[in-house]
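Quick notes on the structure that follows.
Shown here: the complex without one of its protein chains, the others still in place.
Labels run A, B and C following the written order; every chain starts at residue 1.
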Amino acid sequence: MAAILSLAEAVEEHLRDGDIIAMEGFTHLIPFAAGHEIIRQGRKRLTLIRMTPDLIYDQMIGMGCGEKVVFSWGGNPGVGSLHRFRDAHENGWPNKISIEEHSHAAMANAFDAGAAGLPFAAFRGYRGAELKRVNPNIKEITCPFTGEKLAAVPAIKLDVAVVHAQKADRKGNVLFEGIVGVQKQAVLAAKRSIVTVEEVVDTLAPHSPNAVILPGWTVSAVVHVPGGAHPSYAHGYYKRDNAFYKKWDAISRDRDSFRAWIGEHVLRKGPDAFAVHAKKAA
Amino acid sequence: MAAILSLAEAVEEHLRDGDIIAMEGFTHLIPFAAGHEIIRQGRKRLTLIRMTPDLIYDQMIGMGCGEKVVFSWGGNPGVGSLHRFRDAHENGWPNKISIEEHSHAAMANAFDAGAAGLPFAAFRGYRGAELKRVNPNIKEITCPFTGEKLAAVPAIKLDVAVVHAQKADRKGNVLFEGIVGVQKQAVLAAKRSIVTVEEVVDTLAPHSPNAVILPGWTVSAVVHVPGGAHPSYAHGYYKRDNAFYKKWDAISRDRDSFRAWIGEHVLRKGPDAFAVHAKKAA
Amino acid sequence: MSANYTPAEMMTVAAARALTNDDVCFVGIGAPSAACNLARLTHAPDIVLIYESGTIETKPNILPLSIGDGELCETALVTVSVPEMFRYWLQGGRITTGFLGGAQIDKFANLNTTVVGPYEKPEVRLPGGGGAPEIATSCGQIFITMSHKKRAFVEKIDFVTSLGHGLGGDDRAKHGVTTKGPTKVLTDLCILEPDPKSKELTVVSLHPGVTREQVIESTGWPIKFSDKLAETPAPTAAELKVLRDIQARTKAAHGEAA
Partner (left out) sequence: MSANYTPAEMMTVAAARALTNDDVCFVGIGAPSAACNLARLTHAPDIVLIYESGTIETKPNILPLSIGDGELCETALVTVSVPEMFRYWLQGGRITTGFLGGAQIDKFANLNTTVVGPYEKPEVRLPGGGGAPEIATSCGQIFITMSHKKRAFVEKIDFVTSLGHGLGGDDRAKHGVTTKGPTKVLTDLCILEPDPKSKELTVVSLHPGVTREQVIESTGWPIKFSDKLAETPAPTAAELKVLRDIQARTKAAHGEAA
């Protein structure tokens, strides 16, 4: 059964230097508060897996938490580049990071395979695509019945999955709703998992029998962090702060302005700072 | 967009002699009314795919609709044997049928692969199991990263999927709820599909954004057949008729009593006969 | 002796006692379902019961006749598709204990639920494996419940539907299987466990009033007994009451649609 912890406790207990982690959420429910806590605790040499590194990894990379990034689309959605990601990858600031680049289909299949306990995923992908040339983790497999050649990638296996959800009950059962991305797969592909939530409730009911729910015994720690997905959003709670995504371009373009922003909004703040963004939608 | 047809029209238009079909529903939502219509229309030489052939295929096999059965568990749940299935397989009455036997895991993976447009499914299965010896459609595949050997089975590709659901709207969008089995996968693995439903409604709303819904453009025909899953059940509408499952043992044990039952309850009846079983649950 | 309980009840109670509050069980229909729910309603209130129909953390008030009864979904935390159940939950390695039974079992706890006689021309065609082949290899351990009869406990089974300990010793591992496999066989006469080295099933506990002779007589191979052979504690009044209550509720419910 999941333990209900503070964010500091959850990260201290479950996330270590050098871990292979995924902090998922496909535009929706991105666990920013947890990312800030990881920065505050100064975690290092993490392998950071996310389909879209987004601002959360840009912030962590800029503060030196990362050693390797595994991703499929590395931009600031609708805005432009992830400047801290590029600065680390291209100039080694604050430290050199390596990249493993895939397509969305490859990573979605790799998360699915990880959740299913398989060693690899086979899919009809990368045909005529040059990533095959530069990524040794893209191989080929032949269908034993038709002879068709398919792409194969290793399953994603995580030390820790970190995700944000709408609700958990007191046993740590977690409900996701809306754009659910690969969060469930990430948790099921991980040895340990931290789930931040908008609300801790007595019961998740009423809900569809087929709702996207993770039982508490599949989750290591549940943390109550209202607003914890800002500047991404939480369906049914608050909207995406598109304006902040645009502002981030200027903040992150320059190393000093980035450091200043992190100092003010991360290092000198705590998870409670996110509460202001948590206003339940009508 | 799905056409809303009568059951006779739907079967006439979409289901032909010699087709490879799956009539799915894992104990729940088994499309019995459609099975009876197929018997009335005298379809022959069908390849009948179902994880659990259940009474629906026992009835169709006993009336000579089948040529081959692909399955993973061939009993009358909680009761005993499928006598018509065994009589056809063991004694060739009313005609000889061949079988292709798998495990549940293999068929569930094969339906998933069919829906995903893949030629095969790989899974950790059949280890030390003798079905590998007697079923040439069970092969081995090696993970290109770890060298682990996994089982492989061909994806299920269907001419027609026939399933039953709770609701469809007038555009033919279909909602499934409760034990959803492999129905969605079956429809997505098929060239054509017939979906019988308890209710046709103006809108499926309100429902979870993540409900199990098939868009109308993925379905060929929707047919309104209240009670059409009896003696199986429809979550939220009526319960499983366990007593009938027990009675079937005696009815089906003997060829004449079976024929008599079919004559009275199938050949001399129509889909309306199922309406009596459709009482909405409180 | 004439007990105030049946041998079948003793088997179910013994199976229930073998479960712990921390178990995540993959439950089959029949005796396993009765045993798992008896455990849940007695000493293991938090035990997680999963049925292959996709129902997770189900708490049925009546025992299902089929693996997909509505009761299982209505009382579950959540219900997933069958492909997800077999891919993410069973193959994903989340199940601690799986239950199996069969028409035939051999001394290494390999099971046959497929055919009596040759596969191509069976004397008796059984329902088949269903989930068994992968339950047998994916769950942390396997409990087997069967009625103890000579025609079921045989020297050689006609078809290996699901792997137990194979040919014994470390043969199971040779199939690339890393899970424990059958750790207990619970019958209406006794409890058997595989020998730590040879993996041959050995009687470790006789149910009250059952003699060695009965077990020898009911087993199709020269059955071994443990040096520290125990007697299974008889079902308690509390255990019997809970078991009989749920069975009475079940009987009533399954008649209802008649």
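Here is the rule we use: a residue touches a chain if its C-beta (ideal position, glycine included) is under 8 Å from a C-beta of that chain, and two chains touch if they have at least 3 such contacts.
If you're wondering where the values come from, they're calculated on a predicted model, not measured in any experiment.
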item: Visible chains in contact with the missing one; value: A, B
item: Contact residue for the chain not shown (choose from B:Leu118, B:Ile138 or B:Val180); value: B:Leu118
item: Touch with the omitted chain, as defined above, among A:Ile97, A:Val180, A:Val222 or A:Ile251; value: A:Val180
item: Residue of B:Gly18, B:Gly42, B:Gly92 or B:Pro209 touching the missing chain in the full complex; value: B:Pro209
item: Hidden partner interface residues of subunit A, rising order; value: 26-28, 51-52, 71-75, 77-79, 81, 86, 89-90, 101, 103-105, 108-109, 111-112, 123-131, 134, 148-149, 178-182, 184-185, 212, 233, 235, 239-245
item: Subunit B, residues in touch with the chain not shown (by the definition above); value: 1, 115-118, 173, 185, 188, 209-211, 213, 215, 217-218
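Criterion: only the chains that are shown with their structure count from here on.
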item: Inter-centroid spacing, subunit B versus subunit A (mean Cα positions, whole Å); value: 39
item: Shared interface positions of subunit B, touching two or more other chains; value: 123-124, 148, 178, 180, 212, 235
item: Junction residues of subunit C - those touching two or more other chains; value: 73-74, 79, 87, 91
